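Below, a portion of the complex is reproduced, with chain positions unchanged.
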Amino acid sequence: MPDEMSRLLIRGRGDGGGGSRHLEASAPGVPLIGILGTGDFSRSLATRLVASGYHVVVGSRTPKRSAATFPEEAEVTSQLEAANQADLVFVAVFPEHHSTLVELKPALAGKTLVDVSNGLQINRDRVSNAEQLADLFPESCVVKGFNTISAWTLQAGPRDGSRQVFLCSDSQKAKSAVTQLCHRMGFVPVDVGLLSSSLEIENLPLHLFPSWRIPVLCTLSLFLFFYLYNFLRDVVQPYVTAGKRSFYKMPIETVNVTLPSVALVMLALVYLPGLCAAVLQLWRGTKYRRFPGWLDRWLAGRKQFGLCSFLCAALHAVYSLCLPMRKSARFKLMNAAFKQVKAGQEDSWVDEDVWRMELYLSAGIMALGLLAFLAVASLPSVANTVNWREFSFIQSSIGYCALSMATVHTLLFGWNRAFDSAQYRWHLPPTFLLVLILPLAVLLGRLALLAPCAAHQLQKIRRGWEKNRHIRFTLPDDDCHNGVEEASHV
Amino acid sequence: MPDEMSRLLIRGRGDGGGGSRHLEASAPGVPLIGILGTGDFSRSLATRLVASGYHVVVGSRTPKRSAATFPEEAEVTSQLEAANQADLVFVAVFPEHHSTLVELKPALAGKTLVDVSNGLQINRDRVSNAEQLADLFPESCVVKGFNTISAWTLQAGPRDGSRQVFLCSDSQKAKSAVTQLCHRMGFVPVDVGLLSSSLEIENLPLHLFPSWRIPVLCTLSLFLFFYLYNFLRDVVQPYVTAGKRSFYKMPIETVNVTLPSVALVMLALVYLPGLCAAVLQLWRGTKYRRFPGWLDRWLAGRKQFGLCSFLCAALHAVYSLCLPMRKSARFKLMNAAFKQVKAGQEDSWVDEDVWRMELYLSAGIMALGLLAFLAVASLPSVANTVNWREFSFIQSSIGYCALSMATVHTLLFGWNRAFDSAQYRWHLPPTFLLVLILPLAVLLGRLALLAPCAAHQLQKIRRGWEKNRHIRFTLPDDDCHNGVEEASHV
């Protein structure tokens, strides 16, 4: 209902008679919000604040000219007057011009300033805009926030794009005032601590999907590697050795052999870090030592790896389903029929071929179904409705099922061709052999961890036991409390 | 876990001993909520309020008879007594009977009345129910709300259906009390301003998907047009001129030529308004003048246009994948094989046909993949987790990629057939030619805007520069603050 909503806002704006609202403004408990600056963001902010029931004062260098572009209910006045009147002031001025506000220092003393500015490029070591503002106004409480929200989201209401407002401040009181404001405007405030975090907040909108970078790079390099490998084996080799021109395979058939390879390797990469973590815990004999950084990051990125794997698997399914539709398949079929007729062979049925295909297709469909289920379960709104035990059941048990099923699909696809020397063109093994190494290793490792001795030790460790501190077991009341926790989240 | 939850609620209801709760009620800070009326909605409301920890008093004309249908913990008494006891009173009585409550006027003076009523038909100019109630009780503070929530949602807990409660009132204090109540009941209050907006709120549940009306109508008329056009070209023309009966094409083949046409035109319509807006901004030399109404509405409806386009594209994929499965495809194939054998033609391979199909299929799959990605990214819970820069990257860059890929798919499908006069049956051009006009225009327009002069001018305008107010650049500190904003949202 976005446009429904905006109509409501617009109507609300148009109809709100100044009379009743001015009465309201003097009522206790309705804070007066100031905005310094008259740019795009200030206008949208003013609109949103007015619609959320606040009284707004905009401070402009040229109040008369600016007034026309603001909603009627917002009062547009000089910067000094706005700073004097308001309790909470948004600073929506370019950070390079913060210094021009110094004259307002006395008026802003003791008040809450919200810095909404963004950097223009990623800033790694400089002082943040908010910290500079805090240095300029030492007597005011500076809160950083709202910079990740676009003017568009402010105007249209918090429907599209993010509703999260990241806030930080050294003053708890100022932060909680802005938190309330956020809630009332329909946003979800996220407290990220002290003002020293403001640099991170300012850099946030400059990063594009930071958590996706490594998984996507990984997918692309695997794709490139397998594509070249398959191109060499299926297109170049027949051309060079037998002069067979099968370049037409490049857009679909070669891609369709590459995609499942990437999907399976990526899926194995989802479960490998958990295995590493378990082995590390067993070896160290404790769960209280931090994992190395790369393992931590890998563990945190499993969802992204899994979704990349699902994407490849889904594309593989679509490509495969397209195969019989192509002209090339049709021509091949007709030529085969021609040959069969010429040879006078009434029945061309080969039972082994039929069984192989029926089996690997059905394993593949099941693997895809399980992956689709995992993908849906990783949607934020779905994941929010399951409790942590259900979440870990889905992402661990169902995940391993999907990995096993995909491995079975590949094994059945391979059938006995790993032992057929004709498959080793130019001594290159068939692709499925390369692909199977990692998933088989992960599955075997997982089985090894299920062996009673390892499983028992791991369970002890995950309930808090430590190899080098046997004393802990004489004081169990000081221990991990959460009885069911051994259903590990790693 | 809905039934888990309802069990909790029911148990909570059954077990809450009167004793401890009555002690609670007298504790300060727990407001006493009154409900006037004993219908379905009041019962569900009472259940929910009790489950949220409130003490509830229901005012009934026939307290004894009504008591049985309410939860135990709710006290059912006369209307007057309920009005006297409660601080906040829900009016859950048919609006036509509001007047019968007049006798409660003194008891309700100074209290907050929540009007939960709906209209029976869309009311465009009449006074809203809430305003009538406010006229009847001038000394009470009337809040409109909860009418968009169903009795079912109240009872089952806010899981299914909307959790948004639209609220409006002339009294800020009354509104914030109801806002708190909403939060505690698990709903998401949305403040839409003064009581003058109540008519809109009352009309809300009478509209069915208002933002979808135009996109759906647009999709349907495009479908009808292209279906008839294809029917004429592919079915009627062969029948009339050559007597070929191919009416069997109507349910699948004709639909499958129509769907991609609709999908591509709709996708172009997603990006056309942004282009119009940019051109308008360039021409006017400012971004501060409002767009005409139709453009505003079109810009707001782009998501709906895009989803309609995706729906058609996805159906097109399914229909296409079904093609080789059909009996008609099988019969045609067998007859072709028969012909090939009769002609003694050993190899029927046509390299150009093969390449054309492999290429347009793979472009099509990629376009579908990109569209699917966009569709998933437009799910509210996914869109909420990305920041505005990521959101604009997805919806603009990835969107243009999808449009380009879909256009390439169509161009490859067309191949050189646009120059083949045999394709112009009855002088009607092939469908893909008609379809390509709009997307090609949009892509060319977009390219034109990327030309340095236009791009630079546009960037200046979007950072706040105005053609007719050069003075602005002498006072840049009064300007748009948000440095990265030029990554336009339009």
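A and B label the chains in the order they appear, each numbered from 1.
The criterion applied here is as follows: a contact is a pair of C-beta atoms (placed from the backbone, for glycine too) under 8 Å apart; a residue touches a chain by one contact, two chains touch by 3 or more.
Please read all numbers here as calculations on a predicted model, not as lab measurements.
Enquirer: Once every copy is counted, not just the 2 shown, what does the total come to?
Expert: 3
Methods note: only the chains that are shown with their structure count from here on.
Enquirer: As a quick test, compute the distance in whole Å between the mean CA positions of subunit A and subunit B.
Expert: Using C-alpha averages as centres, the distance is 23 Å.
Enquirer: Residues of subunit A touching subunit B in their complex?
Expert: 1-9, 11-13, 15-17, 20-21, 24, 27, 29-30, 37-42, 51-53, 60-62, 66, 69, 92-97, 100, 116-120, 147-153, 156, 159-164, 184, 186, 204-206, 208-209, 248, 250-252, 255, 311, 315, 318-319, 321-322, 324-328, 330-331, 333-335, 337-338, 341, 379-382, 384-387
Enquirer: State the interface residues of subunit B toward subunit A in the complex, per the touch definition above.
Expert: Touch residues, subunit B against subunit A: 1, 159, 166, 168, 170, 172-173, 175-176, 179, 190-194, 196-197, 200-201, 204, 207, 210-211, 287-288, 297, 300-301, 303, 317, 320-321, 323-324, 333, 336-337, 340-341, 345-351, 353-359, 361-362, 365, 368-369, 379-393, 464, 475-485, 489.
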